[in-house]
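Excluded from the complex is one protein chain; the other protein chains are retained at their positions.
Right after this comes subunit A.
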Amino acid sequence: MRREESHPVNNEHNLFTSLYPTLSQQLPREPMEWRRSYGRAPKMIHLESNFVQFKEELLPKEGNKALLTFPFLHIYWTECCDTEVYKTAVKDDITKWQNVLKAHSSVDWLIVVVESDAKKKNKTNILPRTSIVDKIRNDFCNKQSDRCVVLSDPLKDSSRSQESWNAFLTKLRTLLLMSFTKNLGKFEDDMRTLREKRTEPGWSFCEYFMVQEELAFVFEMLQQFEDALVQYDELDALFSQYVVNFGAGGKFNMFCSKSWAVLCVLRVNSSKRFCCVLSRKLILSVHLQVSVPPGALDCWVFLSCLEVLQRIEGCCDRAQIDANVSHTVGLWSYATEKLKSLGYLCGLVSEKGPNSEDLNRTVDLLAGLGAERPETANASQSPYKKLKEALSSVEAFEKHYLDLSHATIEMYTNIGRIRSAKLVGKDLAEFYMRKKGPQKAEVYLQGALKTYLAEGWALLVTHTRKQLAECQKQLGQIENYLQTSSLLAGDNHLTEEERKRFCREILDFTNQQAENQGQKVLLPMHSFAQLKTLHFDPPNAVVHVGGKLSIELTLLSQMPIPVQVDQVAIHVHFSIEKNSYRKTAEWLTKHKTSNGVITFPSEIAGLPLSRNNLPALELSEMYERSPSDNSLNTAGIICKNAHMLLRRQESSSSLDVPSGLTLEDGAHVLKCSNLTLEPGDNKITFNIQAKEPGTYTLRQLCTSVGKVQFVLLHIYPIVQYDVYSQEPQLKVEPMTESLLAGIPQKVKFTVTTGHYTMKSGDTLQLSNADAMPILYHPESKAVIYSNTREKISESSLRIQSSEKITSISLPVAPAYHVIEFELEVMYLPSATESAVEKENITNKENHRKNKEKQKQDNCMATVDQKVTIDCPWSIYSTIIALTFCIPFNAKHSLLSAGKRKYVQVCVQNLSELCFQLSDYSLKNSAECTDLQLVPLNPADQQVVFSKQSIFFVWELKWTKELPLSLQCLFSVSFCPATSEEQSFTLKPFTYEFQVENFFTLYHVKTEIFPPLDAEYCKTGSLCSLEVSITRLVELSEVDRDEALTESDGYCTTKLMYEVVDNSSNWAVCGKSSGVISMPVAPRAIHKVHMEVMPLFAGYLPFPDVRLFKYLPHHSAHSMQLDADSWIENDNLSVDKNVDEQADSSSIRSRGSLHSTASGEHKGLPMPRLQPFSPGQVFNSSTGMQILVIPSKDDHVLEVNVT
């Protein structure tokens, strides 16, 4: 920090001169803590002093307020080391000095005694050096020993001298600061006292100003800018108050104010802060309500500004000025503003030039300026000269004003203060407008308007537009003018009157244009009116060819008065999209838009364009699942159109006014003429007669008023309506999910008329099929709907049936309507059923296949029934296939009881309905008279419920020989259990089947005996199993096969038996199967014995015994005997097993015949096994059980917990 110090030095000037460089250099080096009064925070400052030789007249007089030249510390320098000299000269000198100081009541002083070794050496009679210092202290420093310091060898570079320097400097600083603080405090106190007197008469603000200004300056010199600013602020406040207090009293003279400003200017240094302070002060200082001639103040401000600027330019280099432009530009703009107002005042801006009154005023003003200050009088350029020149003539004013304005604009632009630049530009535009230079003004107005629009300042936009409108009017830019006018007419920031005025401007123009055929003027619609909603009728905006469509627009007129509109037109784009499902009649009539109303986003006037243009956020949920276990990892919201929203806003393009307004030329224009648009909402209805099929897109909306057309270039969101044409169509659908065969069911006929108009006499001709008669109810009705499913009418249906053709006369219906009616149809399954069944009864392999098939799909068999229909609109027949499901599935089985035979038929109901079955019968189709089928069925009628089965049994009785096969036909009548009345006869459900080889040939009986000594079978103990096979009949046709051997008129056949226990109850010991020779004679019995072991206790079912025909291989025919012996072996082995202990390895609970056979006859051709037909073998032991008791000595206790 710097501190300038006036500092008188007494005599011995040479000594001081030698010390001065070191002193002035060293003093400011160390900072000192400056403690402040009034609780202000202490600061560290660097002291810097100015040393001046002592002169009495330099001492300040009482009341002198000059702080800058104030002597803060008086120092007396001496290098006296001789007592004599001291006594004779120095002491007196000091005394005299002290007296002078006392007289001026200055108490800040210091005596410095400089010692030097050189001098000591020269003088022989050296007194101890302390003595001189002591003497001085004694004589002068009464109790103030610190007022005298010693400086030893100051010019030498020794540590001692350094030390003494340091001590001295510290002392000097302390004292200086002490004095400074004290004096400054006093100064401030004085200043405050002075300030308190401000209400007294005769108080001069100027005087006070000087004082505080000096204080501020001192602070500034100390680089205590904050303190300096505080002083200036206080001064400002006081000044304002002063001015307010004195009101319009003329006590403040302009010269004073001016001189003050100049004073400030004089002190301008390059400090940025100061510039700031200054410009502020300047501006603030001017808000005086002083009674000066109008303009005088402006003159003064203008001059001051320019002077300040000139000063700054004078004392700073280019770079500094550029750096501080942001601080000085305010002054420039201020000066410009003032010059402008002066110009307006003095009539220099008007078109005609100043009148005499203006001239008088100018003369007064110039006179008021007084004479130019002498220091600038000779300069070629000065603010004074500039002002004088500017006021002297219109041309000069223009030049100066333009110079200033352009300079200001440029400066503002350079530092990026665009808004300020635009504002100055607008002033300039105003000026140009006054000077009748609208073409120059337009640029500035457009520039400003663009900025205001971009930032959405509605009021500024309105104001600027108003100016622009005037400008464009003068320029004769008709289109632009009308556009601006329309914008203004719809601007609610203007008053009703103004809006009406602009609206009339447009209307006047349109009227005037109408007379002389001029070019049409296209203007954007949005300023004139806004499209709010659009309403389609029919709401789905789909209409058939020739149909009627109405579009109702809601147009919000922005105009303040009703406007007569010649025509409102919608330009429509037409496109044909063929081969697109979305354009078919079905799709179009089915899909629906939201109640046919399209709402257009309203433009919020006033918001900046950038904001308006942003698309709406499109958010959607987002779930992220982990690929491994499909668990939810993340859930969130994503913005789908982030790329749109985050896109960099193009600053330039968005502001462009849509320039290329062009109307699309198209053949399709919807028109509505001669309307009056009232202010506010207007509804306009367009009626359309649909012609060509296709998609119509509403593109542009155009409102014509005279020759002016207001055009909405793009109708967005996209609005379309569709026109379709449709071929007539017939559709036949069942009313239920599926049609069941056999019962009458409703089928819906839908006739879509399309472009065909149903005339009276138009009929549908159905070719009759025997299997599917059409049942006719006289009360059945046809209903006519419109294409949009609105019921139009109902009429009864007339149906005429002939043998081959059923003709349905259709009701009269217009085009694009739908006729619906229902008919009952019934499918009679029998005819095709037999066909289906024929497959079933082919051969056995097929039989198996069929079984599988039935298992696979336990659903109903279906039959397609085709109907050929002739429609009136077409020469071709329509073939419609109806699928019927057969509700029943029948199975048969043959049951035997010894020789007696029974036939069982199982009827399964697959449908969802309940049926009542009656009149069931089983007939032998082959006409065997000796065969009787005796029904064993309970009642006449039975109900079979949905998904359930019912069984029927017949006993087969015969008298003579039995046929090899039996052809049977099962038939049962059925009707839905619910329908009570049976107005129609249903054909019965039939099932045809065949049974073959059903005579019982063998009777198999199995017996198990407990061991001889035991009463019951025991677990773990062997029991004997006896299988007795009895031949029941003589040799018959059935037996004629390879297994039969004849020798000596003695027929035998080979059988294979097998004992299998599938439930693991028994362990069969030894061979479980074998081949036996069976004599073909009634009552022939073959017994087989084997041993079985029960594995569990309880009532165990007998193991199964199976019998097969054993057909030896052809080549092995000769080995007949071998086979016999083998059988005997088998027997033997079984016997052996009885004798010997049961070998665990030979115990087989479940032997596989095939593996045994292959194992024992390796390499031999395999004999064949043929199963008997069901019924040929009767097993009388089936289902028998034997009690097995647990053995007592069971090692293993088995506990079954169930």
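Quick notes
Assume a residue touches a chain if its C-beta (ideal position, glycine included) is under 8 Å from a C-beta of that chain, and two chains touch if they have at least 3 such contacts; residues count from 1.
What we mean here is this: contacts and distances are computed from a predicted model.
As stated in its UniProt record, the chain not included in the shown complex is "Trafficking protein particle complex subunit 2-like protein", which appears among "dolichyl-diphosphooligosaccharide--protein glycotransferase", "CENPN protein", "Trafficking protein particle complex subunit 2-like protein" or "UDP-N-acetylglucosamine transferase subunit ALG14".
For the chain left out of this panel, the touching residue among A:G185, A:G416, A:P935 or A:P1171 is A:G416.
Contact with the chain not shown here comes from a single listed residue; of A:G456, A:P524 or A:P1101, that residue is A:G456. Touch with the chain that is not drawn comes from one residue among A:S18, A:S326 or A:S1077, which is A:S326. As for the chain not pictured, it touches subunit A at residues 237, 240-241, 244, 280, 283-284, 286-287, 326, 330, 334, 412, 415-420, 423, 452, 455-460, 463, 606-608, 610-611.
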